[in-house]
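Please read the structure below before turning to the comments.
With one protein chain withheld, the remaining protein chains of the complex are depicted in position.
Lettered A, B and C in written order, each chain numbered from 1.
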Amino acid sequence: MSSLAAKRGTMSSILSHNAYGKSGVRLTKVTRHPDRHDFKEITVNIQLEGDFAESYTDGDNSRVVATDSMRNTVYVLASEHPVEDIESFGLVLAKHFLDKYEQVSSSAVHISESLWHRINVGGKAHPHSFVSAGNEKRTATVYADRDLVEVESGIENLVVAKTTDSKFSGFVRDEFTTLADADDRIFATAMEITWIYLSPPADFNKAYDLIRQTALKVFATHMSLAVQQTLNEIGEAVLKAVPEVAEITIAMPNQHRLTFNLEPLGKKNKNEIFYPVDEPFGLITGTLKRT
Amino acid sequence: MSSLAAKRGTMSSILSHNAYGKSGVRLTKVTRHPDRHDFKEITVNIQLEGDFAESYTDGDNSRVVATDSMRNTVYVLASEHPVEDIESFGLVLAKHFLDKYEQVSSSAVHISESLWHRINVGGKAHPHSFVSAGNEKRTATVYADRDLVEVESGIENLVVAKTTDSKFSGFVRDEFTTLADADDRIFATAMEITWIYLSPPADFNKAYDLIRQTALKVFATHMSLAVQQTLNEIGEAVLKAVPEVAEITIAMPNQHRLTFNLEPLGKKNKNEIFYPVDEPFGLITGTLKRT
Amino acid sequence: MSSLAAKRGTMSSILSHNAYGKSGVRLTKVTRHPDRHDFKEITVNIQLEGDFAESYTDGDNSRVVATDSMRNTVYVLASEHPVEDIESFGLVLAKHFLDKYEQVSSSAVHISESLWHRINVGGKAHPHSFVSAGNEKRTATVYADRDLVEVESGIENLVVAKTTDSKFSGFVRDEFTTLADADDRIFATAMEITWIYLSPPADFNKAYDLIRQTALKVFATHMSLAVQQTLNEIGEAVLKAVPEVAEITIAMPNQHRLTFNLEPLGKKNKNEIFYPVDEPFGLITGTLKRT
Partner (left out) sequence: MSSLAAKRGTMSSILSHNAYGKSGVRLTKVTRHPDRHDFKEITVNIQLEGDFAESYTDGDNSRVVATDSMRNTVYVLASEHPVEDIESFGLVLAKHFLDKYEQVSSSAVHISESLWHRINVGGKAHPHSFVSAGNEKRTATVYADRDLVEVESGIENLVVAKTTDSKFSGFVRDEFTTLADADDRIFATAMEITWIYLSPPADFNKAYDLIRQTALKVFATHMSLAVQQTLNEIGEAVLKAVPEVAEITIAMPNQHRLTFNLEPLGKKNKNEIFYPVDEPFGLITGTLKRT
């Protein structure tokens, strides 16, 4: 028994869980087709679990795959893989760590993709020049262990607003309530949507496109009686549109645009003049499952 | 059966989980003692679960407590409560929503405190003037349902660095490895520490102070063979120092300071000149439990 | 002579410049046309100069227009003005403070517009639903004093990238140089463009559209021998395209995508695998004037 172990023997604690990995591995891949270049920019986070306790308890790193080596692995595998969709590349990465290192019991790979549009020049998409599509991200998380592989895809920061067809009334009214019923309010949010695939779709990119388009369409056209109701309607529509989706989770921060009170200033506000506030915000979440 | 319900009857999905609440409720409380003012600044997030499905499925808000009312509740209860520590105020809030609304099955209240020091004037702490203690936060999360109340406290963004007594060697070396063994490296991190109380301590503020001080002391004085080992040592020391702590979880991003290679520039780097990189970063986590 | 003035009489300093105002006034204006809603979101900063020294030196606020009143003014004037372009609204605001308050000698109004696209539903732009166009901003700064009015318009954070047609070689090579010549590199930047109008164009929105489109087109199609050269080419093209522009200033951070060295890992990098770094970055600026 080492002296360290002896010391610990008298301690009243155990390491009940541990994990480690590399976060923020940023990759740009350019694929040079004859007629156009593809330009993919992703950020990869890797977390491994397994037989690593001795690094914690004794500083014995003999089973530790350095996080620097994980970073190298991302670039090596990206040079061998087309990286056409983040789900497929996430699968390659997650399986790699399990296959290569017996001490790994599970790996979780999260990929966040920065989105770019081709620049439009004279009505045509330019073959090698791009403009940022903003702060919305496409995401994928692949979890793999010795028994199971699960793919969760997502959209982060899908920022939308509608200027009418949103009401909120009939809620609990008691001594803590000052909010008036709203018959016609602005509804603005930054949706975060994640979904778990029952089975891989034929094309991850097409499934993503369809889900994003479905969410936007329902948001635009739905008569909303509550943020909750719009959330549910989007979830139902996605489950209907993409049969491979087993489950969908949506978070909707309610990014308030408050009516500016012009009355003390001698004016009427004809539901035209608002001020956005970042905080506080309502946060509504829900998960829908295929039955 | 309403027409909405009829429509949903043909859908193949159910709302399997839902929650909602108010986030980012910012409160400043000034307590005016005869000899000094106390100045407390916190941000509160509230999430409720319960019997709210009809708001999602039918837009029926009759059981919905408006998130605006939750905001009001924070200010009303803060005017009645001393807010001397965030754990006690979190307990008051979490219990309030359960006691007041029968449709609530659980409430989770997260509080993040911005920290201030009194300004030192002529060697004395000023009675009513303060300077920010930076971006480190003290946190508390209280979860309460009809059976259980749990208090988790924490420290976010405890940014520390040491210029020696940190090594990392003996890790897996294979075709993905380029990192050299490090005999004497800079170790910098922004710790996130959370702990769950078995039972409330006599004084939440004193327990917090002792845990913060213990983490800093171990970080400063420990000879580190791996980030993992330092994490474990801090966890053990906290469990030893504060008997009311049942479990502690620590996350340590490894905020690398890389040695700048001066050789191509005709100079030697005597372990003095480094450059910090934000990304990628190693992320090491672990949970220790009292046995 | 007041006692404060007496005290200052013995001081060896004067207040040589002062200004004040309100920043971060956020406004949402919805204009409800019969067939569609317009949705405008702007943030206004106001700074006034004038006869305000006594507030600084004596705490005498009798000539001070409270910044809270400036905020009110933004909302009142927005309710009376169409806010169809930020330049026109900036002009209204800047002139208002001069006209209304004789103690004001100059006013500077900066407006930053968050951009939204209409959601596309079934191939048609939706009449009242919008999706964020990202973090790019349209800006306007109107400066007005008793003699002069100047309008500067701009684009902030126009994030673009091209995967080829960018070189950089032939630069100074000395003992501080390690950078190799680049024959074919990625060129990525977040342009900040501002221009000063000689005279107002017929339509500020059309001028803005044309300038943005011109910048994108030149960036996409130009064979770049240096970031500097691309910057100059864009400036020349804009001055050519929009005769009302007197002067244009462009800042181009060089957001490096560095080639990942796969050789130590036994692979070749066929100019495909890169990693973005945020820091450090080159920063290139230039101003072009019509002669």
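Assorted remarks:
One rule holds for everything that comes next: a contact is a pair of C-beta atoms (placed from the backbone, for glycine too) under 8 Å apart; a residue touches a chain by one contact, two chains touch by 3 or more.
The structure presented is a predicted model; accordingly, all values stated were derived computationally and were not measured.
The omitted chain makes contact with just one of the residues B:H17, B:K100, B:H126 or B:R290: B:H126. The residue from C:R63, C:H81, C:K95 or C:K267 that touches the chain not shown here is C:R63. From the options C:I42, C:V76 or C:A94, the residue with contact to the unseen chain in the full assembly is C:V76. Interface with the hidden chain, as seen from chain C, comprises residues 8, 11-26, 43, 45, 47, 52, 55-73, 76, 101, 168-172, 174, 176-179, 224-229, 231-232, 235-236, 239-240, 247, 249, 253-254, 278-291. Chain B residues in contact with the hidden partner, per the touch definition given at the top, are 26-32, 37, 39, 41, 72, 75-76, 78-79, 116, 119-122, 126, 128-136, 158-165, 186, 216-217, 219-221, 257, 260, 262, 265, 267, 269, 271-276. By the touch definition given at the top, chain A reaches the unshown chain through residues 175-176, 178, 264-266, 277-279.
One rule holds in what follows: only the chains that are shown with their structure count from here on.
Over half of the residue numbers at the chain B-chain C interface are used by both copies of the sequence. In terms of Cα centroid distance from the overall Cα mean, chain A ranks first. When each chain is reduced to the average of its Cα atoms, B sits farthest from chain C.
In whole angstrom, the spacing between the mean C-alpha positions of chain A and chain C is 30.
Each chain gets a centre from the mean of its Cα atoms; for chain A and chain B, those two points are 21 Å apart. We define each chain's centre as the mean of its Cα atoms; on that basis chain B and chain C are separated by 36 Å. Looking at chain C, residues 265 sit in touch with two or more other chains.
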